[in-house]
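Report on one structure; see the data block that follows.
One chain of protein is taken out of this complex; the other chains stay put.
The letters A, B and C name the chains in turn, as written, and every chain counts its residues from 1.
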Amino acid sequence: MAVTMRDQPSTETAAREIFMSEALREALDEEMQRDPTVFVVGEEVGVWGGAYAVTDGLLAKWGADRIVDTPIAEAAIAGLGIGAALTGSRPVAEFMYSDFMGIAMDQIVNQAAKNRYMFGGKAKLPLTYRAPFGAGTGNAAQHTQSLEAWFAHVPGLKVITASTPYDAKGLLKSAIREDNVVVMFEHKAIYAMRGHVPEHEYLVPIGVADVKREGTDVSVITYARQVHHALEAAEQLAAEGISVEVVDIRSLYPLDADAILRSVRKTHRAVVLYEAVRFGGFGAEIAAQIQELAFDDLDAPVLRVGAAHAPVPFSEPLERASFPDAAKAAAAIRQSLEGVR
Amino acid sequence: MAVTMRDQPSTETAAREIFMSEALREALDEEMQRDPTVFVVGEEVGVWGGAYAVTDGLLAKWGADRIVDTPIAEAAIAGLGIGAALTGSRPVAEFMYSDFMGIAMDQIVNQAAKNRYMFGGKAKLPLTYRAPFGAGTGNAAQHTQSLEAWFAHVPGLKVITASTPYDAKGLLKSAIREDNVVVMFEHKAIYAMRGHVPEHEYLVPIGVADVKREGTDVSVITYARQVHHALEAAEQLAAEGISVEVVDIRSLYPLDADAILRSVRKTHRAVVLYEAVRFGGFGAEIAAQIQELAFDDLDAPVLRVGAAHAPVPFSEPLERASFPDAAKAAAAIRQSLEGVR
Amino acid sequence: MAVREAVRGDSADGAAGSANGALAGLDDAKLAWVYLIMRRIRRFEETAEEAFRAAKMRGALHFYIGEEATATGVCAALDDGDFITSTHRGHGHCIAKGARMDKMMAELFGRTTGYSGGKGGSMHIADIELGNLGANGIVGAGIPIAAGAALGSKLRKDGRVTAAFFGDGAGPTGAFHEGVNVAATMNLPVVFVCENNQYGMATHADFANAAQISARGPAYGIPSPMVDGNDVFEVYATAAAAVDRARRGDGPTLIEARTYRQKGHTVLDQKNYRTKEEIAAWVERDPIERFRTAVIEADRPVIEDFDDIDAQVEREIDNALAFAEASPWPNVDAIERDVYVE
Partner (left out) sequence: MAVREAVRGDSADGAAGSANGALAGLDDAKLAWVYLIMRRIRRFEETAEEAFRAAKMRGALHFYIGEEATATGVCAALDDGDFITSTHRGHGHCIAKGARMDKMMAELFGRTTGYSGGKGGSMHIADIELGNLGANGIVGAGIPIAAGAALGSKLRKDGRVTAAFFGDGAGPTGAFHEGVNVAATMNLPVVFVCENNQYGMATHADFANAAQISARGPAYGIPSPMVDGNDVFEVYATAAAAVDRARRGDGPTLIEARTYRQKGHTVLDQKNYRTKEEIAAWVERDPIERFRTAVIEADRPVIEDFDDIDAQVEREIDNALAFAEASPWPNVDAIERDVYVE
C-alpha cells in the first residue's frame, strides 16, 4: 500500500523508504541517543528484538541497562515504567500485544494516569507505553483487539496511533519527550508497510490531525491501518467522480476536533472509520462531537464503520469479514452521499 | 429522592419501601433460594457483609459455601467465577469497587467475555459480576470511577445498571438467570436510596429501557444515579413550561435503541446525561446512534453532559463540580431547546 | 485415586486403552494408552507443521513436541470427569484429555467442522464435555479459571479435580499467584502443573523466575514436587498422588515438570537463543523414545502392539487431515453468532 505523505519535506532523498517497524526503531534509537535517561522495558525486547522486531538490534547497541527484558508480568512492566518515570528516568514500556494490557489496567489507569492529579500536580511522568493492536493476522480473539477507546476515556493519558512510518517515528519521538503518560498503539498489520522517512530529525506533534487526502464531498475520519482503507476507497470513488477527504486523527487524546470540523464544514458529510468493535468504540466520540459541533453543517448523519460485535474470529473469511475494509468504507461513503436532505 | 416508578404493580402494599442495597440483597437471597448452584464470591462479602452492606446477613443464612469470602485478588475473583460457571455453578462475583476491575480486566474481557465465542459456542457462562461505581462519596480518584464504557465495548458481556431499588432487584435477578456474563454496575450514592419494591417476585428484563418520566419537548437519555438528576431537572423545568422525558436505559448492552429513538422522534431533541468522564464515555455511543438513526427527526444536536476531564478529585467542592447534577442537566436541556433550526 | 476403566480417546480415532494404578502396576492397556496418546500428539503436530509450511493454515502454532510425557502422565492420573485448563501450547493437553484429532485439525484449518467452528484456531480449542476448559492465548490466565472450576467442584461436591497446565513463563504472572494462593487458602481440589520447558520465547525460565517454581510450595503451604517431565512414569506417579490429595479434600499441589520444547516457540520462530547442543541433548531424552525403551527393558509384551498403534495413529492422522481439508469454510453469517447464549 503506497501512502501519500503530505508533510514530508520534498527536498529529501525521496527514495528512503523504510518499514514502520524500522521507523519506530529509529525513534527509540535517536531518543536513547539524545537522552541517557530513556530506556526500553518489556517482554522479549532484548534478545528476541520485540515480537514485531521493533527493538531488533537495540540490545546489541545499547546493552541490557537500556533495553531491559522482563518476565511475563504486564502489571509489573507498567509499574516499572511508573516508578522509573517518577524518579528521574524516561521509560518506554512495551506490551507485546495491547490485548495483554488487561493485566496492567490498574497500573496504567489507576496509577500512571492519575498519579500527577491525585498528588496535586507535582509529579511528572515522562512515560510512554507502546502496544501493537489490531487484526488481520489470524491471531484470533486474544491477540488482535483494538481497545484504544478504553484509554482515550481515561484522563491523564494521551493516546496516539500512526498510519505511516513517517508519522510513527515522529509521534513516538514526541511521546518520549512528553512529560506525560502517552499510550501509543501500533497497528500490527502495518509494521511491515514501507513509507518515506527522511534522514533528518523531525517530530510529529501530539494532538494534531493530518489530512492524508483532500476532497470535497465526504470526510472520512479515521486512524491507523484504516487510513489506508479510506485512501483505497477514496481512490476507487474518485473514478466515480466522488471526492473524498481522509482525515487521519493520529491522536485520540487530545483529539484535534478543529481539524475534523474544518473538514466536515467543507464536505458536509462524515464517515468515521475504525477497526475496533463499532459499538462503544472511539468512533462514537468522534461522531458525537461532529454532530454536536457541526450540526448545521451536516447534510447527512455521521456514519460509523467499525468491526462486528464479536470477539475476533480466527478463520480467515470470518476475520476478513469482521473488519472494515476499503469496500465497506466506500459503501458508507456512498450511503452518506445518498442521505441528502 | 423520591422516584416515580412506572412499572410497579399498583395493587401492592405501596408502602413497602426499601433501600437499593436491600433490594439487591433480596435478589441474591431469592435466587440463592431458587437455584442451589447460585453462590456469591468476593472480598468481604461474608463477615463484613459487603462494603455497601448488600450481602449483610447472607453468610449467617446461607453459610460459607454459598457466601464465599476471598483474599484481595480481583483477577482470581473474576477467574473463580469463570471456572465455576463453566463447570455447572451460577456464581455472582463481587468487586468491592468497580475501580478494582482494572486488576481483573484480562479475566473479564479476554476470558469471561470471549470464552463462548472462541470455543465455538459450546460453553455457557451463567456468571454475574457486580460492582459499585460512581462518585459523590469523597473517596477520590481510585474509588469513584465510572468505567462502564469499557465493558459495553466488549462483545460477550451484557452491561446493566439500575436507578431504583425496583429496577436493581429485577435486573439482578434477570442477570443471575442469564446464561451469559452480565456486569452489573451499582451506583454507590444510591445504595441508600429508598423506593418501592413489591413483595411478589418479578424480573426486570435486560435490554429494555424504561421511560421514567414522560415529556414532549426534550428527551434526556441517562442511567443510574443521573436518572435522579434528570428527574429533578425535569421537575424544575416543568415549572417553566418545559416538558422533559426521561429515558433510563438500564442496559448499556444490549442497548434499547428503539426506546431511545421512540422518545427522540417524539421530542426531536436529546440530551445524554452520564456520570463518567464525558470524553469517550458511553454517552458518545448513545449520541452517535441517535444522530445516525434519527437524523431527520432532530431539531438540535444531541448534547452530552458528563464528568470533567480529570480523575475524581477528593475535595467536596471539586468533586461536586466535576459531575453532572440537576442544574447542569437543566442547562443542557435549555441549550437543546435554544438550538432550534 | 479412583480407578478408571473407561476407554480413553474418541471413537472416531479408534479405541484406546485406559491408564491407572501405581507406576509399577501400569497394566498393558494403560501402557498402550500412554503410547497412543504420545504418538497422537507427536504426529498431530508434525502433520500440522507440514500443513502450515504448505500454507494451508495461518496464525500461530505452538508445538508441544518433546513435552508429550507431561500432558500424558498428568491426564493418565485424571478421571474422565475431571477438568483441565490449558495454554497457548495446548494440542498435547487437548489430545491427552481425549479430544478428536479430526476436529482439532479442522480448527487449525479454520473450518466449520473444527472444535470452535473456525472461530478459535490453534490457541482456542476446548472440549467442555471431555473436561477440557480450554487452551488460552493469555499466559497464566488459565490458573484462576482452574481455581474456579475447583471451587465449583468443592461447592457442588461433585468429587472432580481440576489440573491447570501452564508454562515456566507463567511463573511470574500475577494470575499464577492469585490463583494458587486463593486455591490454597480454600483448599481447593486442583493440581497446578508447571511445564518448565526451560524457555518462554527466548527468555530462560531462570531469568524469568527469581527461584525455581518448585521452591514456591512453602509460600502457599502446599507440596511442590519437581519431576522429570520427560519421564511419563514419574509424571504419572506424582500427578496421581496430587490428584488423590486434591480429591481427598487436602488441597492443591504445585508440580514442576522439567521438560523441553524441541521446536521453536512458534512454527515461525527462527531466533537464536539456545545452542544446538542443548537441543540435541534434550532430543536424546525424547519422552516417547524413553518410554519405548522402558517398556522394552521391562519386557512388557505390549511392545508388540506399538506398531499397530503407530499404524492406527497414521490412519487417524490421515483421516483428520482429509476431514479438515474437505470441510467447509465458515459462512460470514456466523460472525456475530455464538457471542451470547440466545
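What we mean here is this: contacts are C-beta pairs under 8 Å (C-beta built on N, C-alpha and C of every residue); 3 or more make two chains touch, one makes a residue touch a chain.
Because the structure is predicted, anything quoted here is derived from the model rather than measured.
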{"item": "For the chain not depicted, the shown chains it touches", "value": "A, B, C"}
{"item": "Contact partner of the left-out chain, one of C:Ala175, C:Met201, C:Ile255 or C:Val295", "value": "C:Ala175"}
{"item": "Given B:Leu86, B:Ala141, B:Ala189 or B:Leu255, the one touching the chain that is not displayed", "value": "B:Ala141"}
{"item": "Contact partner of the left-out chain, one of C:Arg111, C:Arg216 or C:Arg261", "value": "C:Arg216"}
{"item": "Subunit A residues that touch the omitted chain in the full complex", "value": "37, 39, 41, 65-66, 68, 70-71, 73-76, 78-89, 91, 103, 106-107, 110-111, 115-124, 155-156, 158, 178-180"}
{"item": "Residues in subunit B touching the chain absent from view", "value": "43-44, 47-48, 69, 71-73, 75-76, 99-100, 103, 137-143, 308-311, 313-318, 321-322"}
{"item": "Residues from subunit C at the interface with the omitted partner, ascending", "value": "171-178, 180-182, 184-185, 207-211, 215-216, 218-222"}
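As a working rule, only the chains that are shown with their structure count from here on.
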{"item": "Maximum centroid distance from subunit C, chain identifier (CA atoms)", "value": "B"}
{"item": "Distance from subunit C to subunit A - Cα centre to Cα centre, in angstrom", "value": "38"}
{"item": "Gap in Å, rounded to a whole number, between the CA centres of subunit C and subunit B", "value": "41"}
{"item": "Per-residue overlap in subunit C, given as positions that touch at least 2 other chains", "value": "116, 119-120, 124, 136-138, 174-175, 338-339"}
{"item": "Residues of subunit B whose C-beta touches two or more other chains", "value": "75, 103, 106-107, 110, 117-118, 155-156"}
